[in-house]
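Here the complex is missing one protein chain, while the rest keep their positions.
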Amino acid sequence: MKGVILGIQPEASIVDISHEVKPFDIMDGAYTIAQAYRYFPRRTVHVIVVDPGVGTERRPILAEAAGQFFIAPDNGVLSMIWDREATHKVRAIANELLFLPARSRTFHGRDIFAPSGAHLAKGVAPARFGPLVKDYTQLMVLKPQRTARRVWTGAVLKIDRFGNLITNFHIDEFPDMATRPFEIAVGFEHTHRLVSTFAEAASDELVAIVGSSGYLEVAFNQSPAAKRLGCGTGAPVELTFLK
Amino acid sequence: MKGVILGIQPEASIVDISHEVKPFDIMDGAYTIAQAYRYFPRRTVHVIVVDPGVGTERRPILAEAAGQFFIAPDNGVLSMIWDREATHKVRAIANELLFLPARSRTFHGRDIFAPSGAHLAKGVAPARFGPLVKDYTQLMVLKPQRTARRVWTGAVLKIDRFGNLITNFHIDEFPDMATRPFEIAVGFEHTHRLVSTFAEAASDELVAIVGSSGYLEVAFNQSPAAKRLGCGTGAPVELTFLK
Partner (left out) sequence: MKGVILGIQPEASIVDISHEVKPFDIMDGAYTIAQAYRYFPRRTVHVIVVDPGVGTERRPILAEAAGQFFIAPDNGVLSMIWDREATHKVRAIANELLFLPARSRTFHGRDIFAPSGAHLAKGVAPARFGPLVKDYTQLMVLKPQRTARRVWTGAVLKIDRFGNLITNFHIDEFPDMATRPFEIAVGFEHTHRLVSTFAEAASDELVAIVGSSGYLEVAFNQSPAAKRLGCGTGAPVELTFLK
């Protein structure tokens, strides 16, 4: 992919956001781009290749949001960006002149997404990629759902490299957590405590903490919660306000 | 290595092709560069450090093929490039003025390959690195061998991160596979089916698929064949045309 990009736009400054998205895991990919994009400069082109449906009819899309560009398969991997950026535009990428001439059916990252991103970075106008569309995929599972009067059910979006469980509860949507008593349950464990730093947690104490991108994490201090709770990506997380 | 390169040629645009080549595995290294180089721009300098013999008498080489440069130990890691690029030139790198002044015996990647690559990228002529040679290493094991009238025996070159088995059968050398009935056997399993996309495979169906670089892969859809078949790099792969 990088060879293709530099062949089209030699001035590109290429950054790897992550090579550790779990294979085939759209939820992990959605979180990974959602927590990173706001820290990049305007007009950055993000190329997202979490693409279990490669070679099928799922189309490639080009989104504009927050002054940046996103090229991805239309499989919901940008859903958290739709949620957070009310004004966004989405195009179906259809202009084959902007792809590699010979295309495989198993690596569109290299053959379609990378060359499209490079042409965009070089200055090709978004409108030349394809028409605006409204029927792009939005995954509802990426937002917590209210399941009782004081209860929301969400999910683990990602296990980070420290074994912390990153959930889909964003503090901006649950600002009450700082002041109202609550319980967060994951696996067979729960916690009532929101800490500001990992160092505040007692040894072997499960705590909640607002992660660096605003998503709530469930964690032990310097010990992998995922392993100790036996939880992985997709595990349910229940938030109950106790009064 | 990157510090050394930027010290010599600050304008270098450095790309990591892979940090996941299996330690000491020349076959894995050979496949990794073979599937990538054609996608890079002309005059790219590839530096390949898969070097189990570091510190012994194995020499460093500089190859020119397909309008690009390759710096590597002379241990066969470029064999698949010799196969695919009929016109190539190989030099033994001998000019110590182009190395770091102090050299270790365990990290020639940093002390010899990286500075040589940086000088080449900066414009030093290939001829200044050393004389043309003909006796460079070619590993025959990297090509399938005909073992009976309708039978070829090859090998697994690499397990990719999805657990797919990438073989050394290149579709350009076996174009009949698309039309003649065949059997591919790996471990205790076999398949008769060549699919175009992973999504075509039934659940639990082992299939063959032409990978994104033309090499045949043996795979399940979204499930690691390497683990389920108990096969690793080097495992034999037998292709039989049934008529």
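By written order: A and B. Residues from 1 in each chain.
Please note the rule applied: contacts are C-beta pairs under 8 Å (C-beta built on N, C-alpha and C of every residue); 3 or more make two chains touch, one makes a residue touch a chain.
The shown structure was predicted, so the numbers you read here are calculated from the model rather than taken from an experiment.
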item	value
Sole contact to the chain not displayed, among A:Val54, A:Ile184, A:Ile209 or A:Ala226	A:Ile209
Residue among B:Gly55, B:Pro175 or B:Gly230 that touches the chain left out of view	B:Gly55
Chain B residues that touch the omitted chain in the full complex	1-4, 6-7, 10, 14, 23-24, 52-56, 104-107, 110-111
Residue numbers in chain A that touch the chain omitted from display	13, 15, 36-37, 39-41, 44, 161-162, 196-199, 209-213, 222
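We take it that only the chains that are shown with their structure count from here on.
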item	value
Centre-of-Cα separation between chain B and chain A, whole angstrom	33
